[in-house]
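A single protein chain has been omitted from the complex, and every remaining protein chain is retained in its original position.
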Amino acid sequence: MREKINNIIFGHDTKGGRLFDIILLWVILISVILVIFESIPSLHLRFFTTFYYIEWAVTILFSIEYILRIWSTKTPLRYIFSFWGFIDLLSILPTYMELINFGFHYLLAIRIFRLLRVFRILRLIKFNREAQKLLLALRGSGHKIGVFLMAVISIMVLLGTLMYVIEGGENGFTSIPQSIYWAIVTVTTVGFGDIVPQTVLGKFLSSIAMILGYAIIAVPTGIITVELAKNKSEDKVCEDCKNDNPDNANFCNQCGLKF
Amino acid sequence: MREKINNIIFGHDTKGGRLFDIILLWVILISVILVIFESIPSLHLRFFTTFYYIEWAVTILFSIEYILRIWSTKTPLRYIFSFWGFIDLLSILPTYMELINFGFHYLLAIRIFRLLRVFRILRLIKFNREAQKLLLALRGSGHKIGVFLMAVISIMVLLGTLMYVIEGGENGFTSIPQSIYWAIVTVTTVGFGDIVPQTVLGKFLSSIAMILGYAIIAVPTGIITVELAKNKSEDKVCEDCKNDNPDNANFCNQCGLKF
Amino acid sequence: MREKINNIIFGHDTKGGRLFDIILLWVILISVILVIFESIPSLHLRFFTTFYYIEWAVTILFSIEYILRIWSTKTPLRYIFSFWGFIDLLSILPTYMELINFGFHYLLAIRIFRLLRVFRILRLIKFNREAQKLLLALRGSGHKIGVFLMAVISIMVLLGTLMYVIEGGENGFTSIPQSIYWAIVTVTTVGFGDIVPQTVLGKFLSSIAMILGYAIIAVPTGIITVELAKNKSEDKVCEDCKNDNPDNANFCNQCGLKF
Partner (left out) sequence: MREKINNIIFGHDTKGGRLFDIILLWVILISVILVIFESIPSLHLRFFTTFYYIEWAVTILFSIEYILRIWSTKTPLRYIFSFWGFIDLLSILPTYMELINFGFHYLLAIRIFRLLRVFRILRLIKFNREAQKLLLALRGSGHKIGVFLMAVISIMVLLGTLMYVIEGGENGFTSIPQSIYWAIVTVTTVGFGDIVPQTVLGKFLSSIAMILGYAIIAVPTGIITVELAKNKSEDKVCEDCKNDNPDNANFCNQCGLKF
């Protein structure tokens, strides 16, 4: 019995497991859309009770699922303190918190806390195997992308400081953090236009920054393309030493075994 | 006779078929440009009758083509209810609708309906084989791109909710859907600037979102590049040594076997 | 004598030819910077005579070069009516036009005509072999990029028309061409923010357009990467049938010659 439920809840290969996944997916989607729509004042007033009932239905469903997960797994503590266990708890806690409101009536805090339910959307990624495969394929390039981002952020810090010196507070560059924010908006080619350079030197430096931002996007793209292309090659695994060889190999390049 | 017309209308290889395609292409282009120019008030007043006559000429041409298509094909129902059959009908219906105006004088509805004629532009893609080949080549990466978009949209929903909490209605983040719209504008690096973060925390979170949006564009690019590179080589595998040869090979380049 | 000058002017391999190229490059750069700086009112007033003399010096140099080119080449007419011959003429004509001012004193027309001298910058590309090699490498992907652009422009036309219907003139979408202009600004992720959607439906459609524009940039990138990668592979050319084989080939895949 316990193992059967474990198979349905944690597994994805049995018929029951797949059905469970699909139902859960729809419940997550509905609950996220609910949180989004609740924030629209006109809808909030009109469908207050509807929203209230759906919210409690979803929370009770998620609570049952959460309890079943703890009960059916062999390592309940590891599940509770795992990242996904935390997300699962975050999906139900806010609704219960509203009931308690013990002593302190920090309405705003509760209202904000309730919005955390939108993190339920992360559960969608958990159930998507393709997403996890993609993340795995990209893990190899993580270090290189990190180095690239470090270099880009260094450029943004330098650029922000220079623009703070050149433009100054009267043109909107009121402090270095503000100028760095502008540099990020510019180098990433977002370009809100809330702060723009006014001086000739500022415009010249911005031009260099924009061309730089436009061109260096090629670097992470190259890194990830090469990484994904590498994962693409379906290697010929040596039966003897389990080494990966390219698919056109006649001999294993580690132990010399003839294929 | 019927087969001959079928060859001209549906085929692209005979001399008549190619001529038919080129004429149709120009008629489509003219009719789309007409719809676009009609919407400019000054041109609409000045060339009202010219527009009227061209529109009817194009519609009659398209009607004849539509009837001939139904008459010449062996599977008329399958054509009528296909996607392209629907587009073909949509290309002629609006003009006729204007004639009828039975009872209800919903002028605005008709005016909007007439603009649907701009969907004729989709017919251009139908006649372009290269476009269909490109779509076919990309089909293999569709699932991965879908997963990527799902992840990006999840990030946008989370970011939008967080910004709604941080910035609030007085800074333009009036509801979660509005905040998600802002998140889409920011992460895709469009950056209209109609809504911009005002608080320090909001600017910090936006900075992270912008750098994220700037860097993760590399993921779909990598996926599609790998997909297109794969489709490039439709290999001829050697029966003898199982080596991959380019598809125009006469001999295996590893063992010299004649194909 | 004539051949010697031809070698210097048209060639890039002799010592004289390289020196000529470098001098010409600097003269072009100076003359373009001159045109740019002349447009700044304060500089125009202060350095009027300096600009005047430099301009005439550059024009006389270019004129001598133009005459020598015609004189030294064996096919003067082909040079004159070639694209680069036209650019070379455009580099000198505007300055002379100012002298003549025959009868009509269309000052504005002449002023605009003078700005055409900035097209001299195109001559920089002519002298850069690497640029021409890059263009050659990209020529193979031209057709595919064209198809991609046609599809993107079709989407922009459809999007523009739909937004014209949804938003209407009061929100800045005053005509379909104006709406298409907005669609181009949005799909290319430029995002000026001079026109922005105001209605809920308009924002929803914009969101889809932005995500689309953000994702489909991957397509031309993939096409060009594959094209450049293809040109990279240094093939093993068969001595017998001149066929290109991959560099790991043991036998020519066209005639079976053993390498």
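Read from first to last, the chains carry the letters A, B and C; within each, the first residue is number 1.
The rule we apply is simple: a contact is a pair of C-beta atoms (placed from the backbone, for glycine too) under 8 Å apart; a residue touches a chain by one contact, two chains touch by 3 or more.
No experiment lies behind these values; they were computed from the predicted model shown.
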**Request:** Taking the full complex into account, find the residue in C:54, C:68 or C:138 that is in contact with the omitted chain.
**Result:** C:138
**Item:** Per the touch definition above, residue among C:24, C:58 or C:152 touching the missing chain
**Value:** C:152
**Asked** Please identify, in ascending order, the residues of chain A that touch the omitted chain?
**Response** 143-144, 147-148, 150-151, 154, 157-158, 161, 164-165, 175-177, 180, 186, 189-193, 196, 200, 203, 206-207, 210-211, 213-215, 217-219, 221-223, 225-226, 229-230, 245-246, 248-256, 258
**Request:** By the contact definition given up top, give the residues of chain B that touch the hidden chain.
**Result:** 189-193, 221, 225
**Prompt:** For chain C, which residues lie in contact with the unshown chain of the complex?
**Reply:** 32, 35-41, 112, 115, 118-119, 121-122, 124-125, 128, 130-131, 134, 138, 145, 148-149, 152-153, 177-178, 180-181, 184-185, 187-194, 213, 217, 220-221, 223-225, 227-229, 232, 247-248, 250
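Throughout what follows, only the chains that are shown with their structure count from here on.
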**Message:** Thinking of each chain as a vertex joined to the chains it touches, would you call that graph a line, ring, star, complete, or other?
**Reply:** complete
**Item:** Most central chain, Cα average position
**Value:** B
**Prompt:** Quick one: which of A-C or B-C reuses the A-B interface, over half of the residue-numbered contact pairs in common?
**Reply:** B-C
**Message:** Quick check for you: after a Cα superposition of chain B on chain C, what is the rotation angle, between 0 and 180°, in steps of 5?
**Reply:** 90
**Message:** With centres defined as the mean C-alpha position, give me the chain B-chain C separation in Å.
**Reply:** 28
**Request:** For chain A and chain C, let me know how many angstrom lie between their CA-based centres, rounded off.
**Result:** 40
**Complete:** Residues in chain C with touches to at least two other chains are numbered 189-193, 221, 225, 248
